[in-house]
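Step one of this worksheet: look at the structure below.
The other protein chains are all here in position, but one chain of the complex has been omitted.
Let's look at chain A:
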Amino acid sequence: MLSAILAHAPALQTVVPLIAAPLCVLFGRRHLAWAITLAASLISALFAAYLLAQTLDGSVISYELGGWAPPLGIEYRIDAVNAFVLFIVASVGALVALYARESIEQEIDPALHVYFYTAFLLCLTGLLGVTITGDAFNVFVFLEISSLSTYTLVALGAGRDQRALTAAYNYLIMGTIGATFFVIGIGFLYMLTGTLNMADLAERIAALGDNRTLRIAFVFIFVGIGLKLAMFPLHLWLPNAYSYAPSVVSVFLAATATKVAVYVMLRFLFTVFGFDYGFQAATLQTIVVPLAVIAMFASSIVAIFQSDLKRMLAYSSVAQIGYILLGISLLNKPGLTAGIIHLFNHAVIKGALFMAVGAFVYRIGSSRIEDLRGIGKQMPWMAAAFVAAGLGLIGVPLTAGFISKWYLIQATLDEGAWWLALLIVGSSLLAVIYVWRVVEAMYLAAPVQDAPVKKAPWSMIVPTWIMVLASLYFGINTELTGKAASTAADLLIQATQIEKAPETVPGAPAAGE
């Protein structure tokens, strides 16, 4: 029985939340809808954990959907790269489902709760589908599922702030343009090769060699996904979407949506295009590296001047995506490993931070920094969670953020780009400033509320602290993250010829005395 179910784990990964979504509407009761959502997302997370365990040794699972053989049929193809991302998305999804119940009580009209859960499950389905599938067009389909449901989720913030509607509308326009660009790129590829299966695409592209159609396809896919992952300066939709969405939606989007887009970028850059063309390297090195560095600085500085905590964290996300892109654009194994590790670590850290903010909004109805004065004494658990996760954001040792930055700095040094290493350290100092502003308001300023503020409910404290403890745990024990990321980087590099010389893995050789 169990083995029969597990054999279909790849399909069930997306099917469970997909089926659960309409069930929420059908039953129409918000508490039941929550129970369904929690159950579906927990099951999803278990499947994702199982798939990660199966692929951690570098093996690949190929699952033919409906028994139709690829390249005609749709293939789900899971290796360490996407199993890791699936695990991030599904486990964050389960924690968010747990957290959502109390959080939306305050922020969303009870009549709309059912629709919230439906949209959330659809969004989860979409993100998992994008990650798991081995079919390029299927990526587009799932991308649209997740995007459309995201617009709904963001717009649900209108109950707290009407500006959520314009934020959702702008996001819709930008997201649609991104998706269109992406599908145009897929169209060019299809025109060129006559296939949509990624593995098949890679083989045929390699056989055909470089040509102008291929380049146009690449550019459209690159810009389309660049929009989705909020690459500077295509990030303009993100700050509004994150700040006006309901808190729980901000948590979910910040921890998963951009990460999945980064995964798609990796998949296309390395697996599909195969990376043996000069134009790709040129694009990354002339465009992405400078943009990533600008994002690291400009967005961090913008974050320093923000008065709203959610908006501050949103700009900080744009900066953190800069680190991830920088790691990838270094085009060496340590860089890729760093990018993938930071993908995970940032999901955990930013998720925890947004959860803490969600609790503040739940209790005092505001996420403005000036309203949070003295909250450290009134909501000790959540304030402490914010500080602990904030340390991770800065990259203080013994937190996950430090691991990311350590790998990233080693990767830049491997390329001899010590000036990039200095820029990474320099921009981390900006994070100290914006995190400190909040700490100062929470702990050192006199409380602004006269009425006592109650502690956050346990159903919010528990998921938040799970995230915080994870961010600390993965700062000390890097066995899982380090192994998954380095296996993933190996797999991506095997598909290409960018391996120049035997690379040294940071962290592998035992040092010390």
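Simple rule for what comes next: a residue touches a chain if its C-beta (ideal position, glycine included) is under 8 Å from a C-beta of that chain, and two chains touch if they have at least 3 such contacts; residues count from 1.
Everything below uses one rule, namely that contacts and distances are computed from a predicted model.
Taken from the listed names "ABC transporter permease", "NADH dehydrogenase subunit N", "Beta-ACP synthase" or "Zn-ribbon domain-containing OB-fold protein", the protein name that UniProt assigns to the chain not shown is "NADH dehydrogenase subunit N".
Touch with the chain that is not drawn comes from one residue among A:I61, A:V141, A:I287 or A:V448, which is A:I287.
Which of A:L51, A:L65 or A:L234 touches the hidden chain is settled by the complete complex: it is A:L234.
Among A:A53, A:M191, A:L208 or A:I476, only A:I476 touches the chain left out of the display. Contact with the chain not shown here comes from a single listed residue; of A:A83, A:I132, A:A245 or A:A298, that residue is A:A298. Even with one chain removed from view, chain A keeps its contact list with that chain: residues 169-170, 173-174, 177, 181, 210-212, 215-216, 218-220, 222-223, 226-227, 233-234, 236-237, 239-240, 277-280, 282-283, 286-287, 298-299, 301-302, 304-307, 315, 396-398, 403, 406, 409-410, 413-414, 418, 421-422, 425, 428-429, 432, 444, 476, 478, 482, 507-513.
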